[in-house]
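Left out: one protein chain. Kept in place: all the others.
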Amino acid sequence: MSFSLAVLIPLFLVLFFNLPFYRISGKIAVFIASLFCIVQAFSFFLPVNATCPAVQNLVSYFMLDFQCDGISRLMLLTSAIVAFASILVLYAMEDSDRKQFNFVNLILLSLAGMNGLFFVRDIFSVYVFIEVIAATSYILIAINKDKNALEASFKYLVMSSVATVMMLSSIAILFLVAGGTDFVTVSNMYQQYGGNSLVTAAVVLFIVGLFIKGGVMPFHGWLPDSYLAAPAPVSVYLAGMVTKTTGIYTLIRLFYSVFGFNTAIQSILLIFASISIVLGAFAAINQNNFKRMLAYSSISQVGYIVLGFGAGTTFGVAAAIFHLFNHSVFKSLLFVNSAALEKQVNVSDMSEMGGLASKMPVTSTTSVIAFLSTAGIPPLSGFWSKLMIILALWTADLKVYAVIAILASILTMTYFLIMQKKVFFGRLKEGFENVKEAPLAITFVSILLCAITVVVGLLFPFVLNGLINSAVSF
Amino acid sequence: MDSIYIHIILLALIIISSIFAVSYARVIRGAIILGIVSMLVSISLFLLSCPLAGIFELSVCSGLITVIFISVISLTLPPDEKQRKVNSVSMMKKMVLLVLLVLVCGFSLYMLDSKNITFVPLMQNVQESIDTRDNIWNLRHVDLIGQALILLTGLFAVVVLFKKDKNKDKK
Partner (left out) sequence: MSVENILLFKLYIIATPVLFLVGIYAIMTTRNIIATIIGIEIMTKGVTLLLASCGYFNGRPEMAQSFIIIMIVVEVVILTISAGLIFNIVKKHDSLDTRNIRNLKG
């Protein structure tokens, strides 16, 4: 039960920061929060039930019926890494002490909600924790109160509320039929009444709601806006974690632990995923803004994840979770690099940049590695997860979708090559002679994330046995 | 269950008044009618044997939320005559959507009449009734943690969004 500390500690940290007797400066809050993230990341390597009796007694006082499996642990690691990156970027980018303080508090609340979402085994609690994450992200996007950010946040709020209403109606219908909302009850009910039209409608509503939250292609309207308009550390956090957790992780969790797969639902997933992959990639090619291109690339990659577990096999789920992890790492790396560009160059149009490779060696090298990983070039981690997705599709006899996945890889390559050429290579544009490398915190984060990408890619056999297989088979 | 008619009347009133709430050009009337909708919903909840939830709905949704709406409306500028004219959406779009709405309502009524919907067989055995308070405190503490988190988030919403930026005022 000691893993419930991952929810309780951030909650009590926020309470502790805000007690009225003293005033904690933003720097200390940043320090404590990043320390917490490091501890959370390392707790991944501990055995699940490692605990001391004192902690056990303390936690059991809260009587939380959380459960932790391999997928939850992998997600816990991911959320710690992304939150750490985001907090360090914040430390480098934001000067105002109060803003740092508010930001860290909101990140901690969001992290607590996220960790809770990984542990809950009840569809109504899933709704509650998703709303915690969503509510914190509305505030985080609008934290600087500039025009575009407010607009993006409002748009996100409206879309997400519609999605929430859909999800809640679905939960209500499932509750009506099952008589309870925990995963086991609903799962038993679904095996019995799965063919009923009302139940099927409820499941489809749930999927559509989660698609809106995860920004899958026909419902993606809010996503590029909020990535673009959000302040840099927030877009690292949003792109790396929030949409992946609220949308895609929950989808995987629901199908893995509750509904199971059947052909009708699977075909819905596969079709939307392929639309998302192809159209997202084409839209990314047309973009001129760095962050917006990354947002569309994110939509395309989310399509890969959905495609992976749409294969409907355990191997497919493993591939999807692994790609989710990889994607979180390299997408947050790319957004960290965009933050570095934003801070040092202060231009976001790609056509106005050029030749920055000589001036910002770390940023350009790490972003090359991230893009190679996204496109699926062999030794890097992205290659292995894409290979697993394609293999899962192929073995599940869904060869058409496997071919789509391979072909769309080329599109991914195209838009990242365009990006690299415009931003980092070529002749140095005028006015950029005095550009320096990004501050130490940002380069540290990019090197760290880059190292994760490379190491996971090189040590893939161990990763496969150690993490992914144990994550899915339990 | 007293009579089915009271449910029908309540539902009809809820739908009609929510359409009214949406169609007023002046938002303040819409907000007040939304409060009335909440009140009707809370009566409905009471009939559906959810008295505590009904009280919650009555006090929070038709009380607090209406207050929030009205304070936001009065904090923001009242739209003057010119703007109100601009605010009216093109009749065309409105009409198309209205037709769609009527069609869906008609379809729903048709569904109501048809007998061949496969309804889920419902459980007949009623659980021995647990008190709602016990249910919340003993069975749903995970949600209570979530509630604590979201209330803290709401606190930060007020701190972040409603506070004036001191730096910007100096500029």
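Think of it as A and B in the order they're written, each chain with its own count starting at 1.
By our rule, contacts are C-beta pairs under 8 Å (C-beta built on N, C-alpha and C of every residue); 3 or more make two chains touch, one makes a residue touch a chain.
Computed from a predicted structure; not experimentally measured.
Asker: I'm checking contacts with the chain that's been left out. Which of A:Ala6, A:Ala152, A:Leu341 or A:Ala357 qualifies?
Answerer: For the chain that is not drawn, the touching residue is A:Ala152.
Asker: I'm checking contacts with the chain that's been left out. Which of A:Cys37, A:Val128 or A:Leu341 qualifies?
Answerer: A:Val128
Asker: State which residues belonging to subunit A touch the missing partner chain.
Answerer: Its contact residues with the unshown chain are 124, 128, 131, 134-135, 138-139, 142, 145, 147-148, 150-155, 157-158, 161-162, 165, 168-169, 172-173, 175-177, 179-181, 220-221, 224-225, 228-229.
Asker: Contacts of subunit B with the missing chain: which residues?
Answerer: 1, 4, 7-8, 11, 14-15, 18-19, 21-22, 27, 30-31, 34, 37-38, 41, 44-45, 48-50, 52-53, 56-57, 60-61, 64-65, 68-69, 71-73, 75-77, 79, 83, 86-89, 93-94, 97-98, 100-101, 104-105, 108-109, 111-112, 117, 119, 122-127, 129-132, 135-136, 139-140, 143, 146-147, 150-151, 153-154, 157-158, 160-162
As a working rule, only the chains that are shown with their structure count from here on.
Asker: Approximately how many whole Å separate the CA-defined centres of subunit A and subunit B?
Answerer: Here the centre of subunit B sits 31 Å away from the centre of subunit A.
Asker: With touch defined as at the start, can you tell me which subunit B residues reach subunit A in the complex?
Answerer: These residues of subunit B touch subunit A: 117-123, 140-143, 145-150, 152-154, 156-157, 159-161, 165, 167.
Asker: Can you list the subunit A residues touching subunit B in their complex?
Answerer: So the residues of subunit A touching subunit B come out as 7-8, 11, 14-15, 62-66, 96, 102, 105-106, 109, 112-113, 116, 120, 122, 124-125, 128-129, 131-132, 135-136, 138-139, 142-143, 145, 176-177, 179, 193, 196-199.
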